[in-house]
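A single protein chain has been omitted; all remaining protein chains appear in their positions.
Up next, chain A:
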Amino acid sequence: MMETLDGTEWDVVILGTGFAESLLALSLSRSGKRILHLDKNDYYGGDEAALSLSEAEAWASRFAEDAPQCRFSKASVTKPAASEAEHGNQLSSSRAYSLALAPHIIYARSNLVPALVSSRSHSQLDFQAVGSWFVVGSSADSSQVQQRLIRVPSGREDVFQDKSFDLKAKRSLMKFLRFVAAYEDQPDVWEGSRQLPFSIFLEQKFGLPASSHEPILALTMSQASAGSTSTEHALPSIARHLRSLGIFGPGFGAVLPKWGGLAEIAQVACRACAVGGGVYVLNKSIKSMTPAHDDSGPSLELSDGEKLSTTWLCGSVDDSSALRLGTNATPSSAYSTSRSISIVSSPLPSLFPPTSEGGVAPAGAVVVVPSSDASEPPVHMFVHTSDAGECPMNQSVIYSSIAMPHDSGLPHLERAVASLLGAVREQPSPQVLWSLRYQQQHADFEHSLMNAQEGVIVLSSLSCDLVLEDSSLDKVKIAWQKITGESENAFMNFDPREGANDEDD
């Protein structure tokens, strides 16, 4: 009894249900506009989807090819042979997992947080604390190389209690932390060192010993190599980290959305648009687009031949090549990231010390494995407990990434996971029960693409960054303003809906 879309007219057609497209749908959910939201996949979330095990395996075979120009490529799933798997802790059923293709941390100062609150979406989401940052270092003082886990001190008290720094180093570190808190006011200290590698800056200006550089660099979340992480990039990142601490409670400054990261936010956003009357159709892509002419907007032909017209067509560059028709869009830059998702047979409790006495239990930790070669990028790992809703109790999920093409990056990821599992010093040693590896390509397009064609708004896809950047939401706001013509303080600013008595607010 399915209806047809043939001959229908819309105010806004949105292609794809990834993070940016879904937030656009949320922002338009009270606009009274006729919205059609399509996705070529049979699941929500697009490039930011959260998948069960069987969905992830199907996804991997879809993106198994060596197609470097595609958003995802070289995907594969590995499992230890049944005989290798330790008895006791085995994989659970497929739906016990919800694995995020694009795990991100969201700092408390992110512009997303107030937008979720003012759009009343936060009450349908669960956020959890990302507690500690760690660096995996090797103490190679003897012939035996021992991996060890160094917790990054994240505030003044932490520094005082840290036994790995001597008094002089502690003083220097305190001085540095005080500086970062207000670095904008002290340009004389750093302006001259903008392009300087950050570790050289730390040594020259603050006399910080080399042993402290890796923990400090870890707070930048920079995916560049230590040698190419410049002072002007590092300072704002560390300031963001420090300024986010304590906002939602003592002892942490970043959060993650439960149940699969940004996928969950995208779903909540789509639901809000559906409640507002938006029409949702999965499994539908567009075949071609006729550009706007005279007074009529773009018209579309869908994969199964249905034709429809719209005033606005919005979607990511990746979502449909049709959006690129006539624009000759070529990326201004492109880079590849190698990623893996590993399900581990232990909850890895040593990575999740309490955020503070009586405070929230952290569900996420960040582990950085710096390269011994300053010209090679580090491996970043997000470790999530079962509290994050992505795996069953007594297991955990490690999301790893390195800013390298897959062929050279994957061995780094595997070594990093192995060294982390060794460095936690658990008996029996935790095992990887399942893992998905893939390459993610990100292409930056000139901003002019947004105005390439009348009636067409191209939303750039999320970068491979590990931290959700404010620019992601800013771009949605620009698209929303183009469509509605409203002033920006109306963006994501909604009254409570009738019937939804949120007296708790």
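Definition applied: contacts are C-beta pairs under 8 Å (C-beta built on N, C-alpha and C of every residue); 3 or more make two chains touch, one makes a residue touch a chain; residues count from 1.
Here is the rule we go by: contacts and distances are computed from a predicted model.
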Omitted chain, identified by the protein name its UniProt record gives, among "Cytoplasmic tRNA 2-thiolation protein 1", "Putative lipoate-protein ligase A", "Vacuolar protein sorting-associated protein 21" or "Autophagy-related protein 101": "Vacuolar protein sorting-associated protein 21"
Absent-chain contact - pick from A:362, A:377 or A:409: A:362
Given A:172, A:267 or A:453, the one touching the chain that is not displayed: A:267
Touch residues of chain A, complete complex, unshown partner: 2-3, 5, 43-44, 93, 95-96, 113, 116-117, 122-129, 154-156, 174, 177-178, 180-182, 239, 242-243, 245-250, 255, 259, 264, 267, 270-271, 274-284, 356, 358-363, 385, 387, 389, 497, 499-502, 504-505
